[in-house]
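Dumping the structure here so I can ask a few things about it.
For this view, one protein chain was removed and the others were kept in their places.
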Amino acid sequence: MSIAATQKRGFGAVLWDYLTTVDHKKIAHLYLFGGGFFFLLGGLEAMIIRIQLIKPENDFISAGLYNEMITMHGTTMIFLAAMPLLLGLMNAVMPLQIGARDVAFPFLNALGFWLFLFGGVILNCSWFLGGAPDAGWTSYAPLSLQSPGHGVDFYVLGLQISGAGTLIGGINFLVTIVTMRGPGMTYMRMPLFSWTTFVTSTLILFAFPALTVGLFLLMFDRMFGSAFFDVALGGNTVIWQHLFWIFGHPEVYILILPAFGLFSDIISTFSKKRLFGYTAMVFATILIAFLGFMVWAHHMFTVGLGPVANSIFAIATMAIAVPTGIKIFNWLATMWGGSITINSAMLWTLGFVPTFTIGGMTGVMLASAVADYQYHDTYFVVAHFHYVIVGGTLFGILAGLHYWWPKMFGRILHEGMGKMAFWIFLVGFHLTFFIQHFLGLMGMPRRYWVFLENQGLDTGNLISTIGAFLMAIAVIIFFINIVYTATKGEKAPADPWDGRTLEWSIPSPPPYYNFKQLPLVRGLDPLWIEKTEGKGKMTPAEPVGDIHMPNGSIIPFVMSLGFFIAGFGFIYQTDHRGWLVVLFGGMAISLGSMLVRSLKDDHGYHITKEELEREAD
Amino acid sequence: MSHDHSLNPATMPEEPEKATLEGKNKFLGLWFFLGGETVLFASLFGTYLALKNSTAGGPSTTDLFGLELVFLMTMLLLTSSLTSVYAMYHMKNNDFKKMQLWLGITALLGIGFLACEIYEFAHYINDYGFTFRSSAFGSAFYTLVGFHGGHVVFGLSWLIALMVRNAKRGLNLYNAPKYYTFSLYWHFIDVVWVFIFTVVYLMGKVG
């Protein structure tokens, strides 16, 4: 089942293959395509926002539509673009890095993807069914209760379904890393990207349920007449803010930690040096994750929680600067004394360091509660979180894509286009967002449909919009690069970057069973150790033998489809009770698939030793 | 897992260590899942505590709760946890019949618990007019206790599906982890109930 064979199959066969796949590498492809699609959608929304703000009192789009744009831009980019793209990279790489043939729950892995996809589709269906959610990605009650139409209902159901998928994905990675590390791959020999995958999955596990509960409460209030946020019946709207940010702040680290991990791997590889202070890096990651759960109320300094709460959360937030600083200095120290190769992957990494440092600095500035009374909910905050999420996460995703593209698809992305996209994007990014720090302090709150004339905000907004266009051009170049590479790209060898970790010891793209023989890991950077002290390639830890593989299944797709259908039932049963049929029908499909999955034994199959030897090399 | 070793060797698949890995994964995966569930219930408890006095003029905790019924429910669920421990004991001894028997008792106790809960809710709604929509307190109460009840329903369905599916084929390395993870889940539900009993009912009755 080599790549050549795949290409010869018909479209239908390929489609069926992807619909039923439980192979983590193919699920990674699905995550990348799904996430990439939503990324383009979110980018389009961003451009519409920036066009609206190109001049004062513009009327490019209406006020209501503008609120839908900002809501969908934020929700899409965070839940449907950044996270899935990261999950895609994790799926593609983490099992290879730890020397595993598969993940712990291949079936659940597929289910996680399909739930994410159908959740995202539900959310975006709102555009065609009476209007998208318009209460901001934070969807604060009671505005989200008051919002007319079904927009916010789509938000609730879409996020609930895709959130369940993410949670499942997180549990899968956690178990995979605990039980399936290869021979000799101890925890403290894992590459940083695998470490951050592990820590991120923990964050997903403990953060998402808070969102789940928040979404349920909002759903009950909107659809079933409960009174959690109904002040007249004793409800309290601040509960939503707490639940949202108890999820929401760890979510920020869910987005940034994987990027930290892959930058660590990339810097180490292209500096030809071992990661400086590996142990400190691991513990800094864990510490950031831990502190990430103690700081949610810094999003709520102006809510009126009182000076005691504000002070505690301010100090806890500032404390995060310490482990983050350790990371920055360790990266610099890794490069110090190295022999640095600068290519596209490394450029995105080098662009990340100063950009993210600015984002981190403004983060500490925001942590100072009284200063935050001015920053809060202004363009300063908008600038800050774009510096960390774009400058950190998106730069990370792009660096990771350039770095691992050869491993995932067997071809190397075009360097020239890669570099061009990077420079245009970098310039565009800083043009767009640097000025926004000042716009915020000059009196421009965020989520403003228009800003007024003669308030000194014109030039800044114009520059910002120009920058946004540059970013859009860079993204287009990147996508052209993908298409070009897919058709005419240079074929990748197994180890194009003189890599250090296990994924570079197997062919590009890897066979579906990953490792014919599991390798014996002798230390951190196992492949590098073999290159410098051994035979230049991994020593097998086992003789060639039968390999157990899971069967593909359409059930994850059907089960997610069931929830998708039930979602529409939930949304529209408030209009007409007849929709309850759809609700129960959808749930029946999902629960039925669950039952089939439970009752039918699935022992998987074996690739025999003979087959492996026939396929070898 | 220790119980794997006590299984009848004849029922073991050819490569026991791989089957064991799947069992191990299931076991660990469920533990992680319960970690997430803990946050879910913690959030619901937090919401309940914030809203328990927001009765909007309707009945309050002291008006509503009767400890006799809740005590009975607690006993039913605690006992069902114990009977599931017996079932796991018999699983480790590879005594499939006894295991099914104790699991059957567990299921009956669970159904008894649910019946009490339905009676309790009906009582509040019919005799006090206290519903999900009455007040923020009502919403929080029914949501917290109802989520727990929903978990009981799911657990019972899981248990019954397991028992029916495997009734004729006995215990093997493939389904043993399934039984085991169910019992873990069931204990978790029990622990959550202990918290509900304390935080909602006892604290509600006292003050």
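Lettered A and B in written order, each chain numbered from 1.
As a working rule, a residue touches a chain if its C-beta (ideal position, glycine included) is under 8 Å from a C-beta of that chain, and two chains touch if they have at least 3 such contacts.
The rule we apply is simple: contacts and distances are computed from a predicted model.
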{"item": "Listed names \"ABC transporter permease\", \"Cytochrome c oxidase subunit 2\", \"Phosphoribosylformylglycinamidine synthase subunit PurQ\" or \"Pyruvate ferredoxin oxidoreductase gamma subunit\", matching UniProt entry of the absent chain", "value": "\"Cytochrome c oxidase subunit 2\""}
{"item": "Touching partners, among the displayed chains, of the absent chain", "value": "A"}
{"item": "Residue among A:149, A:445, A:507 or A:592 touching the omitted chain", "value": "A:445"}
{"item": "Hidden-chain contact residue, picked from the options A:288, A:397 or A:457", "value": "A:457"}
{"item": "From A:126, A:226, A:285 or A:378, residue that would touch the chain that is not displayed", "value": "A:378"}
{"item": "Candidate in contact with the missing chain, chosen from A:303, A:520 or A:591", "value": "A:303"}
{"item": "Listed residues A:188, A:361 or A:480, member touching the removed chain", "value": "A:361"}
{"item": "Touching residues (missing chain, whole complex) on chain A", "value": "62-64, 66-67, 134-136, 140, 142-143, 146, 231, 235-238, 271-274, 276-280, 302-304, 306-307, 310-311, 314-315, 318-319, 321-322, 325-326, 328-330, 332-333, 335-342, 350, 353-354, 357-358, 361-362, 364-365, 367-374, 376-378, 423, 426-427, 430-431, 434-435, 438, 441-443, 445, 447-452, 454-460, 463, 532"}
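Just so we're on the same page, only the chains that are shown with their structure count from here on.
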{"item": "Of chain A, residues touching chain B in the complex", "value": "104-105, 108, 167, 171-172, 174-175, 178-180, 205-210, 212-214, 216-217, 220-221, 224-228, 230, 232-236, 239, 242-243, 246, 546, 548, 595, 598-599, 601, 603"}
{"item": "Chain A contact footprint on chain B (complex, rising order)", "value": "13, 15, 18, 21, 24-25, 28-29, 32-33, 35-37, 39-40, 43-44, 46-47, 50-51, 53-56, 132-140, 143, 158, 161-162, 165, 174, 178"}
